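In this view, the complex is presented without one of its protein chains, the others remaining in place.
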Amino acid sequence: MATEAHGEETGGLEFHPLDQFIVKPLFGEAGDPVAWYTITNVTLWMALAVIAIVALFVFGSRGRALVPTRTQSIGEILYGFTYKMVEDVAGKDAVKFFPYIMTLFMFILFANYLGLLPMSFATTSHIAVTAVLALGVFLTVTIVGFVKNGAGFLGLFWVSSAPLALRPILAIIELISYFVRPVSHSIRLGGNIMAGHAVMKVFAGFAAVAAISPFAVLSITAIYGLEMLVAGVQAYVFAILTCVYLKDALHPSH
Amino acid sequence: MATETENAADAAHGAAEAGGAGMPQLDFSTFGNQIFWLVVTLVVIHFVLSKIALPRIAGVLSERQGTITSDLAAAEELKQKAVDAEEAYKKALADARAEAQKIVADAKADIQADLDAAQAKADAEIAAKTAESEKAIAEIRDGAIESTKEVAKDTAKEIVAAMGFSADARSVTSAVNARMKG
């Protein structure tokens, strides 16, 4: 649909920085409707992320070698890194959520890096995807908080160290910030990835002009390097914020 | 969609009505698809990680930790053994030295005893010889005194006879004896 919308703009620079995010069916015509079961490019790149994760963690550690191979070593480093993060940030009793956080972290990490491949599709740049991830975290944290602490979980919003007169106001602010969490959590990830890819596309559009194309190519290279960093950091930030929220749920006292 | 071709403004308007064709992220018609596949993906990853990968890696890591710990323990044991061996060596050395000293002391004591015995024997012999000699000397002296008495008596008798007196043998003898005692 979007390609049709851009169809009549002709001449001069053409910027379609958001065309890369279009969800389209892998098989069949470009304009076919996308039903919930349709196999689309989203399916393809998520499947590739799954395959990469399986290759790294299952086939990489197949040998169970005491002296690890290179692939197994990478898997062990990621495991140790995430485990230490969960233990340090969320506390020792949060270790049973470690597979959940590991799943989120690995999916986002691999989706981000696979999305950086040229001609690929960045699944984590879509609000729908990141919103589901963030809402999942939000619901998990809220349910865990109420199951673990009962009504005591509401103490999270009642800042007992503040003066009594201020507490209702602070409670409202805390409540708002609590419900803004999934919004910022999802838009931070999706927005970062989308912004990086869109900027690269904009510079790619500049590369069509011969006079500034060397500058544009150099810029794309630099931004690509930055995006490599951002892809890792955003996955890390998503995981560590999940840990922070989980710590709030397990130990709600301020 | 039919209005899209008319002009740009209408196209933008129509796209917005169709669910944000301008921004694929806001194209709600694809949300169901993305969410479905995302949930499938997450379930698969979670299953693979929690059932296969994470226990395996945890096992490998703890096994490695165990191996390292037992290796360290073995090294500690070997070190202890080396220390023990050194102590045993030192003890053997000290024992040998003490033994040697004891042997030397024994030998010295034996020699001393032999020496003492020889000395004692020699002393005894000397003492016996001395006693014998003294006895001999005493005999000789006694003999000498008797002879002197005889001589003195005889001389006294002769002198008394020479002076013209007949000497009473008894009185001469007692006189000589008295003299000799004094």
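Things worth noting here:
In order of appearance the chains are A and B, and numbering begins at 1 in each one.
The working rule: contacts are C-beta pairs under 8 Å (C-beta built on N, C-alpha and C of every residue); 3 or more make two chains touch, one makes a residue touch a chain.
Everything below uses one rule, namely that contacts and distances are computed from a predicted model.
Per UniProt, the protein behind the absent chain is "ATP synthase subunit c"; the candidates were "ATP synthase subunit c", "ATP-binding cassette domain-containing protein", "cellulase" or "Ferritin-like domain-containing protein". The chain omitted from view is touched by exactly one of A:Leu18, A:Val34, A:Leu114 or A:Leu250, namely A:Leu18. Here one chain is not drawn; of A:Ala52, A:Ile187 or A:Ala204, the residue touching it is A:Ile187.
Although one chain is not drawn, its touching partners on subunit B can still be listed: residues 8-9, 12, 16, 20, 22-23, 26.
Against the chain not shown here, subunit A presents residues 18, 85, 88-89, 184, 187-188, 191-192, 194-195, 198, 233-234, 236-237, 240-241, 244.
In the analysis below, only the chains that are shown with their structure count from here on.
Here the spacing of subunit A and subunit B, counted between their Cα centres, is 69 Å.
Within the complex formed with subunit B, the residues of subunit A that make contact are 1-2, 4-5, 8-9, 18-19, 21-23, 33-38, 40, 42-43, 46-47, 49-50, 53-54, 57-58, 61, 64-66, 68, 72, 75-76, 79-80, 98-100, 102-104, 106-107, 123, 125-129, 132-133, 136, 190, 194.
Listing the residues of subunit B that touch subunit A in their complex gives 1, 4-5, 8, 11-12, 15, 18, 21-27, 29-42, 44-46, 48-50, 52-54, 56-61, 63-64, 67.
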